[in-house]
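Sharing a structure below in structure tokens format, with a few things to ask.
Removed from the display is one protein chain of the complex; every other protein chain stays in position.
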Amino acid sequence: MTFQAVSVLAIPLDFNSSHLTGSAAAPPVIQEVLHNGSANLSSECGVDIGKDTRLQDAGMLDWPDQASAFNCIEQRAAAIRHSGHKLLSLGGDHSITYPLIRGLQTNKNPLTILHFDAHPDLYDELLGNRHSHACPFARIMEEQLADRLIQVGIRTLNDHQRQQAERFGVEVHEMRHWKGVPALDIKGPVYISIDLDALDPAFAPGVSHHEPGGLAVRDILSILQQLDAPVIGADIVEYNPSRDINGMTAMVCAKLYKELAALLLRDCQKS
Amino acid sequence: MTFQAVSVLAIPLDFNSSHLTGSAAAPPVIQEVLHNGSANLSSECGVDIGKDTRLQDAGMLDWPDQASAFNCIEQRAAAIRHSGHKLLSLGGDHSITYPLIRGLQTNKNPLTILHFDAHPDLYDELLGNRHSHACPFARIMEEQLADRLIQVGIRTLNDHQRQQAERFGVEVHEMRHWKGVPALDIKGPVYISIDLDALDPAFAPGVSHHEPGGLAVRDILSILQQLDAPVIGADIVEYNPSRDINGMTAMVCAKLYKELAALLLRDCQKS
Amino acid sequence: MTFQAVSVLAIPLDFNSSHLTGSAAAPPVIQEVLHNGSANLSSECGVDIGKDTRLQDAGMLDWPDQASAFNCIEQRAAAIRHSGHKLLSLGGDHSITYPLIRGLQTNKNPLTILHFDAHPDLYDELLGNRHSHACPFARIMEEQLADRLIQVGIRTLNDHQRQQAERFGVEVHEMRHWKGVPALDIKGPVYISIDLDALDPAFAPGVSHHEPGGLAVRDILSILQQLDAPVIGADIVEYNPSRDINGMTAMVCAKLYKELAALLLRDCQKS
Amino acid sequence: MTFQAVSVLAIPLDFNSSHLTGSAAAPPVIQEVLHNGSANLSSECGVDIGKDTRLQDAGMLDWPDQASAFNCIEQRAAAIRHSGHKLLSLGGDHSITYPLIRGLQTNKNPLTILHFDAHPDLYDELLGNRHSHACPFARIMEEQLADRLIQVGIRTLNDHQRQQAERFGVEVHEMRHWKGVPALDIKGPVYISIDLDALDPAFAPGVSHHEPGGLAVRDILSILQQLDAPVIGADIVEYNPSRDINGMTAMVCAKLYKELAALLLRDCQKS
Amino acid sequence: MTFQAVSVLAIPLDFNSSHLTGSAAAPPVIQEVLHNGSANLSSECGVDIGKDTRLQDAGMLDWPDQASAFNCIEQRAAAIRHSGHKLLSLGGDHSITYPLIRGLQTNKNPLTILHFDAHPDLYDELLGNRHSHACPFARIMEEQLADRLIQVGIRTLNDHQRQQAERFGVEVHEMRHWKGVPALDIKGPVYISIDLDALDPAFAPGVSHHEPGGLAVRDILSILQQLDAPVIGADIVEYNPSRDINGMTAMVCAKLYKELAALLLRDCQKS
Partner (left out) sequence: MTFQAVSVLAIPLDFNSSHLTGSAAAPPVIQEVLHNGSANLSSECGVDIGKDTRLQDAGMLDWPDQASAFNCIEQRAAAIRHSGHKLLSLGGDHSITYPLIRGLQTNKNPLTILHFDAHPDLYDELLGNRHSHACPFARIMEEQLADRLIQVGIRTLNDHQRQQAERFGVEVHEMRHWKGVPALDIKGPVYISIDLDALDPAFAPGVSHHEPGGLAVRDILSILQQLDAPVIGADIVEYNPSRDINGMTAMVCAKLYKELAALLLRDCQKS
């Protein structure tokens, strides 16, 4: 499939968070520090996202009530896909990745998900909520919406989640086995999901769950830059502005945003 | 004029800031801490804004380009007024108060503006920009959009602004004359504009301009609670999330939001 | 009744907190900053708590399981009282005040409670927990353990709590009516309960619930220093070290500790 | 005596600090935030210190070794005085006030010292050091370098210092008796010494000794603005940049600097 | 020797700190963030320390006066060892490792100490104190309480300490030679001592001595996880809550605690 552009969609949803809310407010804070004059708008490989008209703002998603939020997300993702656009989603807790993938995967095309996180998010349910931000990849894998799920940064596997990972054939790159940036052999279309807490809290204090022993910002950037498979969508989730200090974590999101945008634009047709 | 409801409008505009941007990102951060379970939704006088259906979310304003932003703000404010709603505006730098007042004052009805700020914002222009966040009240008074302008918290008057204040007959309550909450004799319809930096930076670190020697949160609350004139609109501006620490200033905005909402709802007709 | 000494008891309990835990860890952090050499150990009226041997460390309370914690607190408080000591309790969430008062009031002597807080803590139950940190004064007043309950700093009354306050005849000094330190006419024996969030978050960021518009540290100190009734016990609750910045709120606790200790020692018999 | 100008002298000395060093680095940090474009350069009464050529930079004082530092300070202060200039000193720990006053008072003219501080700094010696930052006013009063010493903000008097205060006839305005800005009846020439920790730590976190229950920034400004006696010199001491957060306390110093400069310039002869 | 369980002992001692106190308050803050619901209780290799009944709380150590503190620590450590338990010690400054090792090594069994630190802590004495937190490993090696001392993270060797290291045959892995996690050839029983300032201050701001250029949290975790020798005891020292920001460093301690507990439990007999 060919794509013409990248739609940037803000998703202000955090009601599926188990510990602290806050990630619903992320999108405009990220957009603001991206454009505040502190840095230029070039990605590290030289794509100037300030000039590339194929990067298009799709606004902030809205929904009439919590019960229909997942439907709205799914439908919007599907509409973006059907219009020949890729999706770059900003904000929200990690629960939104499930309806996003459903929307992008209406035909269940082959798909690899590259997932950065401290947590595997494979719980069958948490606190009675099967749509908790701790569960999205259990749902995705149950519905066979992806062929491969590759997780990087994981450092909180307990027995239940380890079993879930085995059951679904998840390729878990645990931090305890980290030996520098791994060579990930990824061929087909890829979706990238970045939970900010994949990073060590030193790099990203503005998250709801501080889990020490995580990745450096550079680790994520290196993996993204080594990817040569086509990327069809991406999300940046779990940034919590009300836990941030002086906008430091917002700037990390802005950096990731620039690099993801450049990656998504790489194989879009020239406009 | 009678009102039926209060429309809460988010205005993500900070391109008229002279020193640091950031206030465009304020609205969702304020909304988030308001609803994160840390506090209940009752105002101090007992209005439960979580239950009052007359308080209505008018979403986040958008505009096609910077040049038309002020027009969009003005027209939206006018539309809200014509629909019989009051306006409560969240976010943005202080430049937005000018188009807001233009929209609400299409008939130039008698109006008192109660303005909390460290700065008088009466510059004729700043850095060549007559729409700078340092200028809105010069524009408002030039166009005679208000009969009275009452300023509280002021502590940065220089010669030019002092002349402007005299020229426009502004009633300036300078901090250097502060002797506790003043008795403000306000009769007619009132618009309230709260710039977060009216507060001392100890209470509101998340602003672009730290100006020590300011108000306590309680000072503003007391003035609001003593007001018995009808309030037709209000704004909370200049909160800068990327300068905040652990969401402290966001929570101040949320507190002001609850009290302003209760004040605005006071004389709306029962639905 | 006469007292010989003051027992300082640490109570590491925060499982009745509704939003965030953390206050269980408060006692040693307070003790540490009190003695770290930054300040001397004299209260403002000149009592040197570093030299007064009547101030005695009663250690940190322990309990076999959560179900028996309240019993342990009550019995320990009773034992301290029966040994002719006053009680000064450090740490914990506000739920502990109920068993503390039960222990001190086994004979239901006349008692006035002077309670500093942002919240009235009069909920009949919260989230199904009748022992929540939002409920202790409902329990105390139901059991008629105090003749008067005087609350200072209150700024979150909703309908339910307002009804509870009326039902129990609580004397609520709401912040919205604050006009400087009030003259409190207190005669009989007094128990003082200080929830750190009575203070504005500017003065005490290290609490679980940021509620702007609160007291200054000096306001609490002034009320304490004007008290001439005998004080039989006191607690400092809801300090949350894991929300603190550079130990600032710990130092506020240490200051309150010194002043409370001096007050409690005032009418203890000379040793 | 008549004065023509005000010399601003930076004094980078903190080796007499008892707990933490850091105040030696204060002067350029204060100067920097004063001029960083966040605020204008007018004092609250309208003196534009950016334009008044009578305010002159005297640079940063230097000395060959610690033993001669006090001599250098004294001589420089004397030289400034003899040249017909007033002195405004920035930075350093509080020990420097003693040699500054010695230099300004070579003729032991009548002098009132208005001293803002949490601590009386009247120790005869501290940790064996008679020049400790806890001792300057003991030295000054012993040598009868001032007729009156008026202290505001004091909240750490212990027995020794209370005796010293009585011995020297110090007029101590303790915080525990604070009832709003006091009317200070000051006639003759005045020297103003501001220790940043006179302020509550909420307003000035960047100090070596956090002592809760202090003044608001506005309290100091009000006292300064009500002063109508001639001011011959002033210092701002004990700001510790390495304890500051985001430059907040530096901005407080900058505000005090502007107001002190305006006060000092008030009765200088027009140039 | 065989072990049945692991005793977790809190040691609130910081009077041997040379620069700042604070580490005495560490234990409950660590315990609190460990259990606050932000993270699960599984170690990275899958040991659920929330369920393993062999991990037992030995409470907080107490002593009658400073002079006897080291004796109390030593005796308690010896008692734990004699009861067939391993020791996991939380809190305190680094001076406590000396009496801990003395207690565990009453028979001077072969022992390797794996020591993470920015500083070698090999001073013969510091500021006249031979029990300073800068000296414990000089004492340990003088008394031949360990066969090997392996230090990781070291970056402050001066001439004296370099001589001491040579004298005692310490195997110092200096940071300046760091080339990724080293292969440490450790056979016999091991004691692990983790000074939080082994970490770079970016990862652990809540320590008394910020020494840049340190380890990442993952570096320590990797070394622990590669260890296959039996571990007989461990300590986590020098966490200073009053220097922490929002509990970030407490969470690092909690992470290390989980991994050390899992390591210690590895070869305890099944209960």
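Descriptive notes on the structure:
Each chain carries a letter (A, B, C, D and E) given by its place in the written order, and its residues are counted from 1.
One rule holds for everything that comes next: a contact is a pair of C-beta atoms (placed from the backbone, for glycine too) under 8 Å apart; a residue touches a chain by one contact, two chains touch by 3 or more.
Source: prediction; values computed, not measured.
Although it is not drawn, the missing chain touches A, D, E when the whole complex is taken into account.
Only one of E:Arg155, E:Arg218 or E:Lys255 touches the absent chain when the whole complex is considered: E:Arg155.
Taking the complete complex into account, D:Asn36 is the one of D:Asn36, D:Ser68 or D:Gln269 that touches the chain left out. Residue positions on chain D in contact with the hidden chain: 12, 14, 20-22, 24-25, 27-29, 31-33, 35-37, 59-60, 62, 241-247, 250, in rising order.
In the full complex, chain A makes contact with the omitted chain through residues 37-40, 42, 44-46, 48, 200, 202-203, 216-218, 221-222, 225, 245-248, 251-252, 255. What chain E contributes to its contact with the hidden chain is residues 18-19, 155-159, 162, 174-176, 178, 200-202, 205, 208-214, 216, 243, 245.
The criterion applied here is as follows: only the chains that are shown with their structure count from here on.
Listed by label, the chains touching chain A and chain D alike are B. Touching chain B and chain C together: D. Distances from each chain's CA mean to the overall CA mean are smallest for chain C. Relative to chain E, the chain whose mean Cα position lies farthest away is B.
Inter-chain spacing, taken between the CA centroids of chain C and chain E, is 36 Å.
Touching two or more other chains at once are residues 243, 245-246 of chain A. The touch graph of the protein chains shown belongs to none of the named shapes.
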